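Apart from one protein chain that is not included, each protein chain of the complex appears where it belongs.
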Amino acid sequence: MYVLLLAVLIGPLLKPIGIPIKISEGTQSAYDVIDSLEPGSKVVFGFDYSPGNAAEMEPQAIAILKHLLLKDVKVIGISFQAQGPMLAVKAFEAAGWTEKEYGTDYVNLGYRAGGQGAVAAFASDVPGTFNTDYQGKSVSSFPIMQGVKTAADVDMIITIAPGTPGPEDYVRQVYSTYKTPLVCGVPAVAITQVAPYVQAQQIKGILGGLPGAAEYELLMNQPGKAVAAMDAQSLAHLLIVALIILRNAANIFSKSSPKSQTTASAGSSAGRDV
Amino acid sequence: MTVIALVMILDFFIGDSTALDWINDTAVITRSWGIVISAFAMGLGAINLLRRHSRSIVRRDDNAFYSFLLVASMLVMIVLGVASGTESPGYDFMFSNILSPASSTMYASIAFYIVTAAYRSFSARNLEGWLLLITAVIVMLGKAPIGSVISDFFPVASNWIESVPNTAGMRAIMMGAALGVISSAVKMFLGLDKSYLGQR
Amino acid sequence: MQLTSRDARRTQIDNQGGVSMIAAGKQFSFSVLVLLFVLFVYCIDSSRKGKVPSIRKLPALDAIEEAVGRATEMGRPVHFSPGIVELTHERAPQTLAGLSILSYVAGLCAKYDTDLITTIMMPDVYVVAEDVVKQRFLAEGKASQYKPEMVRFIGAEQFAYAAAAVGIMYREQVAANIMIGAWYAESLLLTEAGAQTGGIQITGSATVAQLPFLVVASDYCLIGEEIYAASAYLSRDPVELGVILGQDIAKAVTIGLMIAGALFLAFGNETIVNLVTM
Partner (left out) sequence: MSLNFGTWVAGLITIAIMSLVWKENPFYRSAEHLYVGVSAGHAVVMAYNNIKDMAFQPLAAGQFVWIIPIILGILLYARYTKQAWLARYPVSVIVGIGTGVAVRGAIHGDFTQQVAATMKVGSANEILLLVFVVMSLSYFFFSREFQGPISIIPKAGRLVLMVAFGAAFGTTVMGRMALLIGRIQFVLGDWLGILR
């Protein structure tokens, strides 16, 4: 059984089979709104994830950054998570931004503590809140920061945020005052929580978990790690479902409870019976 | 015990009255005391580990080699950490090449057991079994891309299940357990439960 | 750090105007807490005076004796763990509930001369667990049967604990696996090892995220509040049973309040909703 699982996981990683991935509405609108950015416009990118959840969030960040690079958009990286700046460096590099000019085309402003309060401070005074970049250089020396005072001075805000501060804080502190278009990336489990904001058009587009990243990679016609992982994921889920069906088919035909279990827990209300 | 617990509780509830600031301050200090006391407890744990395993080394029993590995790696870690700090290259090597891969592999290997657990336990022998099994299958298919390839029903159904019955069930468990927590606290406050001191 | 949080709270309240002893938004919670304290004390009191409430069956707890009995027959040890959080943790009451069941399990092991292996992840819990087991063996008059190996500290890190506990369960072929306390992702590793060594598994937790795995992988599982009812169930002590009745009354009132709140709201009256969010 374990060998089967390994096989269905490794197989697609080595040679993706390309199970069709249906593009969800949220990813499509995220792609569309980012695709409509004019060359030269400025985007704030929130690296609000941490190493613990990077497995799920990083592919989203890299996919979007690649798209932004293609669109020739300028990116201001910020973070409200302590290890965000380090992950930002990694993501910029993985998406190929290092060939661009630091300070002019993109910048990594580092981390500010304070959660929701810091998000509010950032919105009302960008250079005041992020007065230096992650290496301590003054922001006034960067051409990209010319003319950026409040959140209203950038064309879009994108945040990849699995926890707090996250989409809700950006909506409450930034969007509700400055109406800057907002695109978010969240873990698969958090989509339902954020759905009300998307319905209300306060969030223009949303990526959910690894599937979100995979859909984005497909929209750009650049299938990457997430797409490969999706095949593996799909097959693994199918394998489990198939095993469950097999197991119960045997049950129905033999009509006797399996003897493989060594315990006799007759009358148990919460046991292997369920 | 009661006094400390009450300070911690009040700390959470008090408002802005400056007269009550001492409660906040006491709570902060007490928490750090807790950290210090727990740190001392770690010594007892270490003694237990070392005593058990050095006995096996001295007796040269079947586990002597493994016990030696444990004791040696533990002592190396302690010496490196105390003498040269946690930032030193040796310590970092042990941490990032033994501790973290072992930890993430242990974590990742849960994926294997989730398969066997599902296989072994999801047998539909009664209504409860059916419900557990069917919801698990719907949600699993709803979460992976393959689900929407088969039918649009899966993602829609899995979202509904997650936001309605799942939320309800979890909420009921939390509310009930909260009452359990408070009742245990009352028993301890009244001195009716001293099991944590090894007494009955 | 404490200063910023206090100041933040103060400004927040300043904005709303007014000064209060209990923070806004928490006033209802505080009143409920006080009411619950009074209710529980009252129930304990009336139970002591002779009105002892009954308690429904909890099969998981009845199964503990059966599990220890089977381990005795097979001449193999019983494994117990009270979860993996420390005593200063928010979820520590689950650990304490586990420890009180440990006392019962240790009593049974002493009575039947069965070997017990208690594995512990947090050092402060280890200190208490050792006392619990030792005292129980003393109380059963089996002090000579008690061995220091019965309570083992392993790990101090989640998956190191899991690796070691799983190793022990395989190597010593435990015949019963009882784990009651606060669990995280490692729970499935332990229950799978328990399933493969083929013993009865009895689990319990109030940690909602892990309950699905415990319910699926074990023979009997105590869900949420049931772990706190366990000591009342096992001891049938009037004080404990009185508290259980108090919890039931609180639940009945809660259900009434939620329905009333919803009905009021349906007719456009927000009184109750406003009250509970005070």
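Per-chain residue numbering starts at 1, and chain names A, B and C are given in the order in which the chains are listed.
By our rule, a residue touches a chain if its C-beta (ideal position, glycine included) is under 8 Å from a C-beta of that chain, and two chains touch if they have at least 3 such contacts.
If you're wondering where the values come from, they're calculated on a predicted model, not measured in any experiment.
> So there's a chain missing from this view; which of the remaining chains does it actually touch?
A, B, C
> For subunit A, enumerate the residues touching the unshown chain of the complex.
2, 6, 9-10, 13-14, 55-56, 188-189, 209-210, 225, 229, 232-233, 236-237, 240, 274
> Residue-wise, where is subunit C in contact with the chain that is not depicted?
26, 28-30, 32-33, 36, 53-57, 86-93, 95-96, 123-124, 127-128, 130-131, 154-157, 159-160, 163-164, 166-167, 170-171, 208-209, 211-213, 215-216, 223-226, 229, 232, 241, 244-245, 247-248, 251-252, 254-255, 257-259, 261-262, 265-266, 272-273, 276-277
> Since one chain isn't shown, list which residues of subunit B touch it in the complete complex.
On the subunit B side, contact with the omitted chain comes from 1-9, 11-13, 29-46, 49, 65-67, 69-78, 81-82, 86, 93-114, 118, 127-128, 131-140, 142-144, 158, 160-179, 181-182, 184-185, 188, 196-197.
Keep in mind that, in the parts below, only the chains that are shown with their structure count from here on.
> Could you tell me which chain lies farthest from subunit C when each chain's centre is the average position of its Cα atoms?
In terms of C-alpha centroids, the chain at the greatest distance from subunit C is A.
> Per-chain Cα mean versus the mean over all protein Cα atoms: which chain has them closest together?
Smallest offset from the overall C-alpha mean is found for B.
> Can you work out the whole-Å distance between the CA centroids of subunit A and subunit B?
26
> How far is the middle of subunit A from the middle of subunit C, if each middle is the mean of its Cα atoms, in Å?
Chain centroid spacing, subunit A to subunit C, equals 36 Å.
> Taking the mean of the C-alpha atoms as each chain's centre, how many Å separate subunit B from subunit C?
13
> Check each residue of subunit C and list the ones that touch at least two other chains.
Within subunit C, residues 215-216, 223 contact more than one other chain.
> Can you list the residues of subunit B that touch 2 or more other chains?
114, 116, 118, 120-122, 132, in rising order.
> How about subunit C: which of its residues touch subunit B in the complex?
So the residues of subunit C in touch with subunit B come to 1-2, 6, 9-10, 13-14, 19-24, 26, 29-30, 33, 36-37, 40-41, 44, 86-88, 93, 96-97, 99-100, 103, 120, 122-124, 126-128, 131-132, 134-136, 139, 148-149, 151-154, 156-160, 162-163, 185-186, 188-189, 191-192, 195, 206, 208, 211, 213, 215-217, 223-225, 227-229, 231, 239-240, 243-244, 246-247, 250-251, 254.
> Which subunit A residues qualify as touching subunit B in the complex?
Per the stated touch rule, the residues are 1-2, 5, 19-22, 188, 191-192, 211, 214, 230, 233-241, 243-244, 247-248, 251, 257-258, 260-261, 272-274.
> Mind pulling up the subunit B residues that touch subunit C in the complex?
9, 12-17, 20-21, 24-25, 28, 31, 34-35, 37-38, 41-46, 48-49, 51-52, 99, 102-103, 106-107, 109-110, 113-114, 116-118, 120-122, 132, 170, 172-177, 179-187, 190, 192-193, 195-200
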